[in-house]
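Missing here is one protein chain; the remaining ones are kept as they sit in the complex.
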Amino acid sequence: MVFYVIRRLLVAIPTILVLIVLSFLMMHYAPGGPWTSERAFPQAVIDALNAKYGLDEPLWKQVASYVWNIVAHFDFGPSLYYKDRSVSELIAQGFPVTLTYGFWSFVVAVLVGGSLGIAAAVWHNSWLDYLAVGISIGAQVLPNFVMAPILVLVFTLWLGWLPGGGWQGGALPYVVMPVIALSTSFMASIARITRSSMLEVLNAGFIRTARAKGLPMRRIVLRHALKPALLPVISYLGPAFVGMITGSVVIDIYFSTGGIGQYFVNSALNRDYFVIMGVTILTGALTVLFNLVVDILYAWIDPKIRY
Amino acid sequence: MTLNTVLRATAATLVLGTGAAAFAADPQPGETLADSQTFAYRLLDEVPTMDPQLNEDVSGSNVQRDLFEGLMNQDAEGNLVPGVATGYTTSDENRTYVFTLREDAKWSNGEPVTAGDFVYAWRRAIDPATASPYAWFVEMTTMANASKILAGELPPEELGVEAVDDHTLKVTLEESIPYFAAMTTTSTLFPAPQAVIEEYGSEWTRPGNIVSNGAYVLSEHVPNEYHKRVKNPEYWDADNVHITEVTGLVINDVNQALTRYLAGELDMIEPLPVGQFPELKEKYPDQATSVPRLCNYYYTFNMTDTANPAIADERVRRAMSYAIDRDVIVNAVLKGGQAPAYIFTPPFTAGFDAPAPAYEGMTQKERDAEAVRLIEEAGYGKDNPLTLRLIYNTDENHKKIATVMAQMWKQKLGISVTMQNFEWKTFLEIRKNQEFDVARGAWCGDYNEASTFLQLMVSDNSQNDGRYANEQVDALMLESKTMEDPNPNYAEVETILEEDVPVIPVYHYANVFMLNSAIKGWPYENVENNWYSKDFYKVAE
Partner (left out) sequence: MAVLIGGRRARSMPAGRSLWSDARHRFFKNRAAVASLAVLVLVACFAAFGGLAAQWSNEDIDWAVLGDVATMGRPSLETGHWFGTDELGRDLFARVVQGTQISLMVGIVGALISVVVGTVYGAIAGYFGGRLDSVMMRIVDILMSVPYMFVLILLLVIFGRSVFMLFVGIGLISWLDMARIARGQTLTIKHREYVEAALAIGVGPFTIIRRHIIPNLLGVVIVYATLLVPNMIIYESFISFLGLGVQEPMTSWGALISDGASTMQYGTLWQIGFPLFFFTVTLFAFFFIGDGLRDALDPKDR
């Protein structure tokens, strides 16, 4: 197992390298560049800017020196747009924010969604099932860019309970609305996946046997059905987590939380090359890591899977 | 590019007056100051840089005018008033400027502000190693050797600025620039603290590191969330600064900003959601405000051969311009007090004698009839419909105007318009390459004078994306640079533009915003919208 983990981590390195090259190429073929602006700058200014940031070098050299700076100095370069900031600094500032509300959204989505799904499956076709189904669809019907302004209207303007945005280092009142807005659609998905796989498991032979033996339902669910029923949920968690981090675009736009979500869009729109790269590498690394965790969880839950 | 007429009067008084009292708003009789003197406003996006020499955008300028102080400031009407300099003299036909710096100006660390700080900052701004995107601004002042330094042919030390002594700054220009003093209100020409920049490098603008000479110091800054600037006790005029804390909150979404304003989290938001101004004005008459702003909004025709050949026909262009009901756009779509535009330059531009083109005086019905006549004469119209490609950049406002214009053309002239919106940089690239028939454009004056707009119509101007070329316009604009009173030339250029119709003027901007009614001292009359927090004060309600 340890060997497996190490091997997977080693494989991650070429993955990220490919990612770097791919993004670099795409970035440079997009129309416009970091210095494209309404006021066309004189060539001398553009030359000075390109020289300062090394953009006057041939592309392969840019890629090489970029990778070298990361490996040798852990330097992800400067931001071309936020001129007095480095990429590492921007990420170091924004990532903990995204991670915090992402983590809590994740916890809420799994706990609430999971419980809803299990309850709906156990009491299949009861009013509880319908309620759970209704809630989970309702949660999905509202895209977070609709939900976010509604939340602010209700909790900030009408009730005056919560601040309408900001982060303030993650103080509780500032975290509540981002977590609600981000978690709902994932909660809905998790509820539905749990419900579906739980139903499947409850119909399986070994559960029927257990039932026939007269074991109490609670014990059946918790002791026997839960683990196999969670398998599909677990394979959804990896993408869900990364999806949440990218979904934070809307959160950052509406709640001014200052996370890294906004950079997904802004850095591309600003052609802020090094920030695009930094964010790409970060999500790339996270994805690799998360998939690994998911696979390990898989192996742990289903001992039949061998690596 | 002359500002003589505008600035002559101001300059004269300044030369005479030696350190007259600076402009600062004070409570009027009957007003009591509120206990808490704070001011919070909305930023659409994070300020790209806090470094005055690197700054290139409006939101950054607003911050830097608070943090730093240049030689000159603007007052509530946009007139020049003393800043760090108490006055200046000019000689050699406005080629040499000597500024006298006040002795009590201090950096926030208590050090005196000297002429050397300006020399350092200006050299820094033009130095190719700094790579300031606004290096062109220094070049535009025609400061001696600026172009050569930018091109790397001379060292920055050769720049035409020198510290005669600690409080005397001498500037040598290559051309006669009567409005140079006005240019010193731009952040590129603010002073910079050499010792701090050398100590911290690019991190010198961090709270804690930063040392500034303005009325405020940066105290907190979380990118993409907020920044806070607090009153600088070392500022020479600190006694007259009332607002103690200014907060800039980044709120991307305009509706969200309004909600939070209404919830009391902000004192000022700008702009307002499109079309909401009348309702807001009715509900909050003392807060919703619309004032003219020195910007235009237009559509440019592609005058090159990459366009639909019909565009080359002046009658088609004129028909399209006439068919636009500007009153509908201004009164039914924008609803924010914008002025319908029939000429390119905003008529309220200082010193500008706006000509009244014939079609301005016609009713829309007459214009429509004329438009139909023209397009049929050109051989198009509903029987032989034109298909044109219209481009604009992604934005709710632009989308609405483009949609309405396309409908007007379609219904009146039978033109079928393919609308395409692109994100900003792609849009600029496409517009620059003339891959369009009609394209959105807008321009905000760099200074309050008509040439800042009309330069765009000169054939070799890099902003002239329609590639309109008229020798007469070029000649008139060239001539205007050295004229005592260039305004007749400007009026003539506008008349030529009306004959050629290379652009469709749509409207002239208004600054539409909500301002907490307790905040006083807002410079409503400043059409460049340059505000200084030090001039505000908050009254008790």
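Observations, loosely collected:
We just call them A and B in the order they show up, numbering each chain from 1.
In the analysis below, contacts are C-beta pairs under 8 Å (C-beta built on N, C-alpha and C of every residue); 3 or more make two chains touch, one makes a residue touch a chain.
Nothing here was measured: the structure is a model prediction, and the numbers come from that model.
Per the touch definition above, the residue from B:S202, B:T403, B:Q434 or B:S517 contacting the chain not shown is B:T403. The chain omitted from view is touched by exactly one of A:I193, A:I220 or A:M244, namely A:I193. For the chain missing from the display, the contacting residue among A:I6, A:L111 or A:I137 is A:I137, taking the whole complex into account. Of the residues in chain A, those that touch the hidden partner chain are 11, 15-16, 18-19, 22-23, 26-27, 29-31, 133, 137, 140-141, 143, 145-146, 149-150, 153, 185, 189, 192-193, 196-197, 199-200, 203-205, 231-232, 234-236, 238-239, 242, 246, 249-250, 264-265, 267-269, 276, 279-280, 283-288, 291, 294, 298, 302, 304-305.
Counting the whole complex, the residues of chain B in touch with the unshown chain are 255, 258-259, 273, 275-276, 279, 328, 331-333, 335, 394-396, 399-400, 402-404, 406-407, 411, 418-423, 426.
Just so we're on the same page, only the chains that are shown with their structure count from here on.
Of all residues in chain B, only 45-46, 48-51, 54, 56, 128-133, 135-136, 139, 147, 150-152, 202-205, 222-226, 249-253, 255-256, 259-260, 262-263, 265, 423-426, 428-430, 432, 462-463 touch chain A in the complex they form. Every residue of chain A that touches chain B in the complex is listed here, in rising order: 30-33, 35-42, 44-45, 47-49, 51-53, 78, 81-86, 90, 93-94, 148-149, 152-153, 156-157, 160, 163-167, 252-254, 256-258, 262, 266, 269-271.
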